[in-house]
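With one protein chain withheld, the remaining protein chains of the complex are depicted in position.
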Amino acid sequence: MIRFECDYAEGAHPQILERLAQTNFEKTKGYGEDEYCENARRIIRRLCQTESADVHFLVGGTQTNTTVIASILRPHQGVVSAATGHINIHETGAIEATGHKVLALPTENSKLNASQIEKVFQEHWNDVNREHLVQPGMVYLSNPTEEGVIYKRQELQAIHGVCRQYNLPLFLDGARLGYGLVAENNDLTLPDIAKLCDVFYIGGTKVGALFGEALVITNDSMKKDFRYFIKQRGGLLAKGRLLGIQFETLFENGLYFDMARHAVRMAMLIRDAFCSQGFRFLRESPTNQQFPVLSEEQIKMLAQKYTFELWSKVDERHTAVRFCTSWATREVDVQMLIKDILSVKT
Amino acid sequence: MIRFECDYAEGAHPQILERLAQTNFEKTKGYGEDEYCENARRIIRRLCQTESADVHFLVGGTQTNTTVIASILRPHQGVVSAATGHINIHETGAIEATGHKVLALPTENSKLNASQIEKVFQEHWNDVNREHLVQPGMVYLSNPTEEGVIYKRQELQAIHGVCRQYNLPLFLDGARLGYGLVAENNDLTLPDIAKLCDVFYIGGTKVGALFGEALVITNDSMKKDFRYFIKQRGGLLAKGRLLGIQFETLFENGLYFDMARHAVRMAMLIRDAFCSQGFRFLRESPTNQQFPVLSEEQIKMLAQKYTFELWSKVDERHTAVRFCTSWATREVDVQMLIKDILSVKT
Amino acid sequence: MIRFECDYAEGAHPQILERLAQTNFEKTKGYGEDEYCENARRIIRRLCQTESADVHFLVGGTQTNTTVIASILRPHQGVVSAATGHINIHETGAIEATGHKVLALPTENSKLNASQIEKVFQEHWNDVNREHLVQPGMVYLSNPTEEGVIYKRQELQAIHGVCRQYNLPLFLDGARLGYGLVAENNDLTLPDIAKLCDVFYIGGTKVGALFGEALVITNDSMKKDFRYFIKQRGGLLAKGRLLGIQFETLFENGLYFDMARHAVRMAMLIRDAFCSQGFRFLRESPTNQQFPVLSEEQIKMLAQKYTFELWSKVDERHTAVRFCTSWATREVDVQMLIKDILSVKT
Partner (left out) sequence: MIRFECDYAEGAHPQILERLAQTNFEKTKGYGEDEYCENARRIIRRLCQTESADVHFLVGGTQTNTTVIASILRPHQGVVSAATGHINIHETGAIEATGHKVLALPTENSKLNASQIEKVFQEHWNDVNREHLVQPGMVYLSNPTEEGVIYKRQELQAIHGVCRQYNLPLFLDGARLGYGLVAENNDLTLPDIAKLCDVFYIGGTKVGALFGEALVITNDSMKKDFRYFIKQRGGLLAKGRLLGIQFETLFENGLYFDMARHAVRMAMLIRDAFCSQGFRFLRESPTNQQFPVLSEEQIKMLAQKYTFELWSKVDERHTAVRFCTSWATREVDVQMLIKDILSVKT
């Protein structure tokens, strides 16, 4: 069975394991106050071209989303998100468990846009009974989105503009950020994101680390006491250096981007194969997740050799499925898949 | 500087890193549903002599405590704990953040006893206005305690008896369980604990793993839907096999206990040195944490070469400090420390 | 200005005030443990034809909804509700503040139906990744709905059937229950509701009391410790008898239904006037709330003499508005309104 169902099916890039082994016997301070974390913070700040950002390392995405959102909102506020957003549908209500509603907006393509955020804000503040409603308190988006789509710089600038105007903090979930940054036609850079968002994270778990997310806080008012929040939500890793060492390794020589590029190149090969056979796609994704629409028979056929995820029913007889690639996806496996795609009856 | 301030200052036992490297390129299912986790579960169930227990792997202690306690209590209930309990003072109010009060009881030696639990329960149910009070809903204890003390089998049996009688689930935090199980005069075994507690965990983070806690649920009524709780609290590691591989390695050949024994042996050497010089101790600890009471001058002297934690003021001029050992504590460092202890002016 | 914007613009039926005055100097036990509450409970149980129900009195609707829902759900569960449900949009996220997601379903007419509830349930349990989703844990509906529509017995039976089959508790918010029970074509009775729901309440605040909701719990498993929940959520009125006295007065001689009938009769007069002029309605409501669709000019004209609520935009030029009647609505005011409706240009 060849696995394409997710981008966290393997361990980590071997360089990471080597660095963990090399440093294994050193004794350091715990909870992220060691030199490796400090150095990783420096590197990330440099890449983001922001000297003043706070950088924290957390273990996973749900934990990071919960910790950030609960730290920003006051009790009567909710977080604006695409209805397809990870926090709205794939975290077992973790945000609500901290007391806050997810204000879910329908989208055409899994991306929020500036004007719909503005509309939510204005409708709220124009309502004479607004005290009976949840107040929109911040905006959450993911890039790439859960469906592999990326924001253009202009789109993010427009959202930033609305957020700035209405004083809504903007939080970008970058669990798969690497794949977005290296995608064809992407025009967003880390410094752009650092400038346009109040807080965001660079995902490690799904981009070649064992685990870990690097959270970057650029808005001064959100920096205060943040380590308390991490601890309270169970995210302060005792051996924090494990995170520092990983992010050092990922970013000191561009390994992170190399791995993302490999994964995206593999995904494009898969995409092109489906395309050439005339398959439709749920979304036009330039990143490591591809969502071709297959019939039941086609699914059955491919499922004999490959694992992939059933994503969503498109109509009675068709389902969008997800093929994922990663740093560890072997080209030989992709070539075999392509051959099988090309032989699928359409 | 030689570090004795905690038991999580190093990485992990080299065997663990080796196993992670060996398995690194395998592709497995995520979220703990892989074969490594399954096998680690089998091993742990066997060691605990309980075929029917559910075993889950979480990343850290605060996360585990929060997830378990919030899964058991109903909204009006609180958890009974020693005032010195980790959940009461070292988790930034994580339990309260899930909506529950910690019903903290004073103790003489950091251990709860059966009769004080019974008294709390009876006082509550005898109060005619009890609906205005937090109802005691479960009991939390740690073994060893935060101050290195261990429960005797008879003590745990008595607590179990009271809990059973009053239908209070009993939860044992075993973040340092290994050190307790190998301590001199310990008479508690894993099967005992599995029989006497409704839920408990075997700590990895502080006993030689990179990270991870193995949660064992023996009470059927607490098993239902537990993976939802783990996910909601941010504890469901995407690459769950990292935990399975570690616990397999720790328990398939007794490595866990070997490491604990080494750490305790080192701690006993330190204890004996302080003893021989006539130092008092905050608690009589047979485990890897030692709490001698030092004067300011003594602290200053030892702090020149060693790191250790200032634990609690004992009187105006004396402070109890904590020396911790681990699987990686080198005997040569301990010998140097002993020499310095013996030369401290008392 | 003649007020039609809500059904809580006045005090209470004079008989209620008289009874409060008559009993004012008596000294009773607090917190609902007095004889007036006890008697009101007996009367309500008799009307519901259920000897074993628990009856509690709370002050308001949001409080009651929050207390009930948080008492039933476990942390990973959410409450299924119509998207238009009060808990979803008019309680400032009170349910989320207790940690639970509202699983909001779109509806055509503000009513849930059995098959959509079944679909939600089955989709959840058929999802292999369901542990990442909020589990549907109970069903909330209101009768009449927020838009004045009532459930037929058969509809509630079907919903009850699905809930029973899937073990989902069914909670009916009856903040305006009186108006539903006396509506033309209504075929639901209090005993029906008591039989079909696990818990429901009979609203006083919006049906002629000063304030208060009578909560009826028929499901044994939800009765336990309920007074703790009321106290914790701030709903245990110190002078609880104020609630007992009111509900005694409302139900001992049918005053509650007399008031509801008056209000509905007034509403039907208003409805008929709009109808005769050819106005559309947002919903076909047989209860005390009417939602005619007006143009901006028509709104402007009527707003000169009457207050009513702007409910929702229907299209660029039309808005559904709400006219509410109550026990205290004077027929002379209604006649004046009718005259003005009949003279509105359409």
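The chains carry the letters A, B and C, assigned in the order they are written, with residues numbered from 1 in each.
Here is the rule we use: contacts are C-beta pairs under 8 Å (C-beta built on N, C-alpha and C of every residue); 3 or more make two chains touch, one makes a residue touch a chain.
Computed from a predicted structure; not experimentally measured.
Within the set A:11, A:60 or A:99, the residue that contacts the chain not displayed is A:99. Among A:63, A:135, A:246 or A:319, only A:135 touches the chain left out of the display. Touching the missing chain, out of C:170, C:216, C:237 or C:321, is residue C:237.
When the missing chain is restored to the complex, the residue among C:10, C:38 or C:155 that touches it is C:10.
Against the chain not shown here, chain C presents residues 2-3, 6, 8-12, 14, 17, 20-21, 23-30, 59-63, 66-67, 91-94, 97-98, 205-206, 210-211, 228, 231-239, 242, 328. For chain B, the residues touching the absent chain in the complete assembly are 75-76, 78, 89-93, 96-102, 129, 131-134. For chain A, the residues in touch with the chain missing from this view are 31, 70-71, 74-76, 98-99, 131-132, 135, 225, 227-232, 236.
We take it that only the chains that are shown with their structure count from here on.
Chain geometry summary: the mean Cα position of chain B and that of chain C are 50 Å apart. Each chain gets one centre point, the mean of its Cα atoms, and the points for chain A and chain B are 34 Å apart. Distance from the chain A centre to the chain C centre is 42 Å, each centre being the mean of its Cα atoms.
Within chain A, contacts with two or more other chains are made by residues 91-93, 97-98.
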